[in-house]
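All protein chains but one are shown in place.
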């Protein structure tokens, strides 16, 4: 743990996800964090940043970053208080928290509901807070990708309007179906 | 080159550097870009993001990101218009531009004075603009690190005030001299 | 995309596969490409070149290269018009086409029936042609490896004679069964 | 060492280099090998295949492969007897020979004058033959790249005609000078 | 294969495993090897050393090394005759044996019951001996991890006493259940 902190540091938190794609559950969590999490700034780390064009990770880190910025604007979250950072995977769970400390500005609290993320940060010594879930059965990226693949338009209601529009504009549905070998 | 662009895209540029540390030359370039570069948003990519604790790369990507945000605030550049992104090295020059396209939101123009960066983006097909140099002999990170190592206080005038303060607070001079085996 | 082409370039195509092992479907596709694909030269890229000794990838890249050369000779395809190149995996789909451009001579058309390969090259801007399938249910490397594992001699009719002989000579069946833990 | 060889194997040799760029010394060596080396086929492995756009490694593996094929044709070496294979670096010298055995068809003799290459293959147990040098002071890729950088046209006489033409066509001199920051 | 052996070498064997966690079957195998394997020293290589905090690989290499040393002491195996070495994975099966030769002291015989390990060492030319299995249905790390996850205390009888105590002390059960998302 770095022993030499410096300057006056803003109350900064960390929120980790893959955002494939960003959905309303993510946005509600971010709003909850700014309201209840005691932070002025939030780092949003985009995990598995090297992945794209698979059924589990259809979008590039850059695309996910664009979608997140649009969605934040749509939800009236100030872009100057959110730092979106793509983070490529590292193949060593034990080292992963330290690797994040290398890539990211300092943060004092971690927000996550992912069991592995929670465990890794707690073993390292961080305070971890789990935001309440927002209809987790519906607002799930896995569910959304399944709907997209099946040609079920219901996915549109599960993501911010700007995200749905973006996915249309870049031909995202086409991509997912091409990769799956369906047409 | 991705053929499927989407949505209304802001006029976005890319500025690449290692920022070891960020100095007044960098800040002048960023101000110049917003004034003359025809962009609304600027991605600032922090190269060699995996490096730190060497004489050539003393600071972590996270520290450089913090310094850049403080310096931007000091120079009255809107944080919501700048996207600071750490980018680990990839060992293949030919592939590097494409790798940046994967990690970053779309951009339409690249700002750089680094000969290799300019060449790689031009061969790939990007428009590249070289901002004017700002007393390059003085405002050089290499010069600054040399002064720091030599215990010459002149480095302080070459970086924004907030950067100098930050380096003091995290014990940056100590780190550089420790690594060099001097005391 | 490289903007500086040079010299008079032969009409060159690219055919990508893993060739675990090369079978008659591959050979028919190659013959079809030379007849109908409008190319004088064909790069045959051997994907997942770092893999071997697994049920999905039993043979090394070198072994696959040897088998391909023998099979091409058996099928009277001129070895001087075919460039066989092993290509280790890269963990970034978005970057993969560019990575191939780095490792391979220039090519102007891609031949593939693999949905992901087709998608990646099309998004990048390449012309992609899907050769007709040749009894895909039979001429499938997955089917062939299953037959080998089960001790069913029917695999022999699905590969060129020289490939079957090569696999016998290097003890390929033994390897597959050893790995599977059967005997 | 693989204990299970198979089939009738051609007398195949291996010649390793970086070919930045291919020059007349390389071509003389290849002619010497086919005349005196006792081989029917020759693998030409292009080392450091992941490198390009540096002063030491200006050309991509694909470009080097194209130049080698043109030069071989110019020197009347049969393209069907030569297997040109790009080989990315692996950061472990001790393992490197085995890594080549994985990527390449079997070979029984290695041709090289590079001290490290000679040592690594001999420690592993291979027969290594050093072809005579061909005016090594002149026919050296290091010398050639230096001449190119200096704008000295003498480099043209040190490479095959087709290689010089290719480098002109792709703007190779420009690339080298751009990278060096000269104009 | 290194041709230059040196010094008087002890009769040294190699035993490879992942040891997630070390169990009584491992200890019985080690005792059997020292009694019947004709070796004075044994290298115990801990595979997948980079993995931890997954259901398949819950413990770090360092933790596995500690558990092995305690268990060896409990079983009265001399610590000075056993060399425990963590070995990170390498993504190339064909190269793996050579990679082990790089990282490990010389050894002359390999002990393993794993089909892939046996095959890779045999193809390379090593003598491989399979120790008898010790109630393999029970003494299996897969079974043990399943019991731990299910909260079934029966796992305790399948590992040495010191291993069970160690896992309790570091909160190992908690870790496994956290990762699985159970509580």
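The chains carry the letters A, B, C, D and E, assigned in the order they are written, with residues numbered from 1 in each.
Basically, a contact is a pair of C-beta atoms (placed from the backbone, for glycine too) under 8 Å apart; a residue touches a chain by one contact, two chains touch by 3 or more.
In this text the structure is predicted, and so the values were computed from the model without any measurement.
Asks: What are the shown chains in contact with the chain that isn't displayed?
Replies: A, B, D, E
Asks: Among E:102, E:129 or E:149, exactly one should touch the missing chain; which is it?
Replies: Result: among the candidates, E:102 touches the missing chain.
Asks: With respect to the chain omitted from the figure, which of D:78, D:93, D:133 or D:152 is a touching residue?
Replies: The single option touching the absent chain is D:93.
Asks: Please identify which residue in E:31, E:69, E:113 or E:138 touches the non-displayed chain.
Replies: E:69
Asks: Contact with the hidden chain only, please: which chain E residues?
Replies: Against the missing chain, chain E presents residues 2, 4-7, 49-50, 52, 60-62, 65-66, 69-70, 78-80, 83-86, 88, 101-106, 162, 165-171.
Asks: On chain D, what residues meet the omitted chain?
Replies: On the chain D side, contact with the omitted chain comes from 91-94, 115-116, 118-120, 123.
Asks: So which bits of chain B touch the chain we can't see?
Replies: 50-54, 60, 175, 178-181
Operating definition for what follows: only the chains that are shown with their structure count from here on.
Asks: In this assembly, which chains make contact with chain A and also with chain D?
Replies: Output, common partners of chain A and chain D: B, C, E.
Asks: How would you label the chain B and chain C contact, same or different, if same means the shared numbers make up over half of all numbers there?
Replies: Same, since over half the interface numbering is common to both chains.
Asks: Mind checking the centre-to-centre distance between chain D and chain E? Centres are C-alpha means, answer in whole Å.
Replies: Centres of chain D and chain E (C-alpha means) sit 43 Å apart.
Asks: Out of chain C, which residues touch more than one other chain, so two or more?
Replies: Where chain C meets two or more other chains at a single residue, that happens at 2, 4, 50, 52, 60, 92, 94, 101-102, 123.
Asks: Sort the chain contact graph into one of these: line, ring, star, complete or other.
Replies: other
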